[in-house]
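Supplied in C-alpha cells, the structure appears directly below.
Note that one protein chain of the assembly has been removed; the remaining protein chains are unaltered in position.
This part shows subunit A:
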Amino acid sequence: MILHELIDFEVLRVIWWLLLGVLLIGFALTDGFDMGVGALLPFVAKTDLERRVAINTVGPVWEGNQVWFILGGGAIFAAWPPLYAVSFSGFYMAMFLILAALILRPVAFKYRSKRDGVRWRQTWDWALFIGGAVPALIFGVAVGNVLQGVPFRFTEDLMPLYEGSFFGLLNPFALLTGLTSLAMLIMHGGAWLSLKADGVVGERARVYGSYAAAGSLLGFLLAGLWLAIGLDGYAFTSPSVTDGPSNPLFSEVAKGGSWLAAYAERPWIAIAPVLGIVGAVLTFLGLRAGREVSTLLSSKLAIFGMISSVGLTMFPFILPSSIDPKSSLTVWDSSSSHLTLFVMLVATVIFMPLILAYTAWVYKVLWGKVTEEEVRSNTDTVY
C-alpha cells in the first residue's frame, strides 16, 4: 500500500499526539463527571433516595463514557506501543489499583439497586466513591511523575526495565498534581450534578463543586510555580530526526533547563493554561451563582485547558526517563509505523464523527433533571 505515504510520517506522528490528547481530554470530559459524582456521592447525597438521584444522573451514560478510557488505552497500545509497554508495566501496582477501582465501579452502578438491604447499598456506595476518587487521584499522580521523569531504561533489545517503586510515585509534586486532578474531576462532577440533579443533591453539589473548582485552580497554579522554580525539564541534545524509525535509543536527551522554556519558544501555547485558569474561575463563579449549562461548559473548558497545558509544555516529550534520559519517549521515536498510524487515522476519521453524533443524540434523549419522584416511580428499572 502506497496510499499511506500521502501523509508524512512526521505529520502522522503529530496528528496521533493530538489524538492522544483528544482521547484523554474526551475521557476527562465525559467519564470525568461520572468519577466526580462517585467521589461526591457520600457528601452530596445522604439518604438512599438522594443517592439514587445522584447515581441516576450518570446511570444511562457512564458505560459509553468509560469507552473513552478504554479507547484511550487501545490508542496508546496501537499508536504508541513503547509508551504503553513502559508506562503500564512501570506503574504496575498503581495500574492494578486503578483497575480494581474501575472494575468495582461498573458493578456498583449496576448491582446497587438490585437488592434492598442497607448494608448492600452502602457497600456499593463505597465502591462508587473508590471507583471515582482513586482513579482521579492516581491519574494525576501519574502526570506528576511523568513531568519529573520516570525511572526506566531500555535494553539494546528495547526491553523496558523499570527501576522505581510504587511508593516512589508518591512524591510531593506528584501528590500535588494528584490532588489537583481529583479536585478538577470533583469540580466537573459538581457542575454535572448541579445541571442534572433536582433538589437538595444539586444544591449541595454546587457548594462542594465550587470548593473543588477553587482547589483545582490553586493546585494548577502551584504546580505551574513548582515547574518554574523547582523542577528540571528535558531536551534533545542531538538533532531530532522526526521521520526515522521508532527507536528511542537513536537520539540523545539530557535533563536540565525548565519545561517552561517551551513558552519562550512557542508563546502561543500560553493559551492553554489561560483557558484552564479562566475555566476554573468561571466554574467557581457559575456554581456560586447557580448557573447550570454555562457552568458545565466552563468546567469543560477548565479541564481542556489544564490537560492540554501538560501536553503542550512537554512537547515533543511524552515520557522522559529520569535514570537514562536517552531512553525517553518522544513524539518522534515512540510511535507505531507509518502504515499503522495511517490506517488508524482512517478508522478514526470514519468513526469518530459517528461516535460524537450518536453520543450527542443519546444525551439529547436523556435531557432533563433526574428527580426523586422519577426514581421512586421507576424503582425497578432505574439504578
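The rule we apply is simple: a residue touches a chain if its C-beta (ideal position, glycine included) is under 8 Å from a C-beta of that chain, and two chains touch if they have at least 3 such contacts; residues count from 1.
Definition applied: contacts and distances are computed from a predicted model.
One chain of the assembly is not displayed; among "Iron-sulfur cluster-binding protein", "Manganese transporter", "Probable chemoreceptor glutamine deamidase CheD" or "Cytochrome bd oxidase subunit I", its UniProt protein name is "Cytochrome bd oxidase subunit I".
Checked against the full complex, the one of A:Ile7, A:Leu175, A:Ala254 or A:Val382 touching the unshown chain is A:Val382.
The residue from A:Phe33, A:Phe109 or A:Tyr208 that touches the chain not shown here is A:Phe109. When the full complex is taken into account, the listed residue touching the unshown chain is A:Met93, out of A:Val11, A:Met93 or A:Ala289. Interface note for the absent chain: among A:Ile2, A:Ile229, A:Ala264 or A:Val365, the touching residue is A:Val365. As for the chain not pictured, it touches subunit A at residues 1, 59-64, 66-67, 69-71, 73-75, 77-79, 81-82, 84-89, 92-93, 95-96, 99-100, 102-107, 109-111, 114-115, 156-162, 244-247, 250, 336-337, 339-340, 343-344, 347-348, 351-352, 355, 358-359, 362, 365-366, 380-382.
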